[in-house]
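A single protein chain has been omitted from the complex, and every remaining protein chain is retained in its original position.
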Amino acid sequence: MKNKYAKITLDGLIFNNPTFMLVLGTCPTLGLISSASSALGMGLTVVVILTLSNMLISALRKVIPNEVRIPSYIVIIATLVTLARMILNKLVPDLYDSLGGFLALIVVNCIILGRAEAFANKHNVLESAVDGLANGFGFTFALTVMGIICEFLGKGSLFGVQIMSFKISALATPAGAFIIYGLSIAVFTYIIDTFMRSRRIRGNKVARENLLDSKTVDAQPVKEA
Amino acid sequence: MATFIAIVLAAVLTNNFITVKTYGICPFLGVSKKTSSAVGMGVAVTLVMVLATAVTYPIYEYVMVPLGFDFLEIIVFIFIIASLVQMIEKIIQKLSPSLYKAMGIYLPLITTNCAVLGVCEMVIGDMSNIIGDATMNMGWAVLYALFAGLGFTLVMIIMSGMREKLNCVKVSKSLAGFPISMITASFICMAFTVFTYI
Partner (left out) sequence: MSAKQFFKGTAFKCIVVLLSILLVCGILLTICNALFYVSEQEKLDRVLGKIYGESVETEEISLDDLETKFNYGEVNKVYKVTKDGNYIINASGTGGYGGAITSWVVVKVENNAVSGVGNVLIDTAPGETLTSSIPAEVYQYYSQHYVDGEAFDVNDIHATGLITGVTLSTTAITNGVNTAVDFVKSQILGQSIAGNPYENYAYIEYIDGAASSHTVDENGVITYDIKTTGLGVAGAFELTISVGADKKVTAFNIDVNGSTYGYNEYMMPDILDGTYIVGKGAEDFLAVLGENADDTSLSQIETGATGSSETHATKSNFLCLYAALFATANYDEAYTSAMLANIVNTEYIEMDATAWTVADGVITYDIKTTGLGVAGAFELTISVGADKKVTAFNIDVNGSTYGYNEYMMPDILDGTYIVGKSAEDFLAVLGENADDTDLSLIETGATGASETHATKSNFLCLYAAYFATSNYDLALTIGGKA
């Protein structure tokens, strides 16, 4: 039982990391990693929305007829996004401003609809919540790491605090975001591949199979959208 | 006339959806392997962007804002977009099977394309860097959507051309796939940065 949750968590965070492995939710990623604090803020907002939407959809999975599931999911997600927008606008206006249009666009973020389709409508509420948290934090982790790299090199600052005067301004533009995202994916997949291979060499067959299994369990590729 | 030029230049070049605003990246990376599919996707996105703006802008400005329901914009917009996409799909299927063959497969993907929702949200928001608030109206909104879509298509075509050439090159294993596509995309972005100085 415990193992199941560990697997869901590892999947969401690392082996099926939505940003690095599945390359989903690219628009906010590329748009916001020029600032580490916006990236972190976007990540945490997605964690909350994804977890809640996963739980709601999982709870309603037996009520909602198959034919209207997509519109229903969209309404639920749109409601959560609108709520998040209202709350951020009221309580954290600085973050609201820095997220800009991407806040409303969470509603079409493939990760959220993707998790609803691929996981939440087949699993119970608790599992769905763990999956939402894991994928959300996987997304947050990826965005924050790239945000730190991008902001440090592109603006010479970290979370808005100026560290050095040297900077490569181009890296704080979408062009830089593309390069850093692309290289990050390459590095991340390389590390995972190496890790898997080393497991195989050490002969820990069970662990390897567990890990390999987990990679395919619900990695049914979500359509590019 | 000045407004017209400002909107066209902003939508296509200085505020290009892909290279500057980073909207609509999923289809940009996913459907740009071949020029033919890039054109199909671009045209389909442009069509939906124009129609969606033409429907959502008046509903928002003349119905939702006066009634005080502007906070429901996201739900209403995404619903309108989803319904529109369904309708267009059905209509094209009926009217021109050959066009449906070329474009139809891209339509279902467009509902969750941020470029469409993005343009609907943009034209009701702050456009003051391009066009004065007072002069904003439905005509300009639709025009902006049209040229934003064409700008999107333009970058899609450039990208597909570059990726077709990439097929002939050997790329190291860890860079193959998304990483090399993104690095390619970043070169297009760099080229477009020049336009922000207009």
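When the chains are written out, they are named A and B in that same order, and each has its own residue count from 1.
Convention: a contact is a pair of C-beta atoms (placed from the backbone, for glycine too) under 8 Å apart; a residue touches a chain by one contact, two chains touch by 3 or more.
Just so it is clear, the structure is predicted and the values come from calculations on it, not from any experiment.
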Displayed partners of the chain not shown (whole complex): A, B
Touch criterion as defined above, residue of A:Met86, A:Ile168 or A:Ile191 at the omitted chain: A:Met86
Residue in contact with the excluded chain [from B:Ala10, B:Val48, B:Ile75 or B:Leu150]: B:Ile75
Footprint left on subunit B by the chain that the document does not show: 71-72, 75
Absent-chain interface as seen on subunit A, which is shown: 60, 63-65, 67-68, 71-72, 75-76, 78-79, 82-83, 86-87, 89-90, 93
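Everything below uses one rule, namely that only the chains that are shown with their structure count from here on.
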Contacting residues of subunit B [partner subunit A, same complex]: 19-27, 29-31, 71-75, 78-79, 82, 109, 111-114, 117-118, 121-122, 125, 174-175, 178-183, 185-187, 189-190, 193
Residues of subunit A touching subunit B in the complex: 23-24, 26-27, 30-31, 70-71, 74-75, 78-79, 81-82, 85-86, 101, 104-105, 107-110, 113, 170, 173-179, 181-183, 185-187, 189-190, 193, 223-225
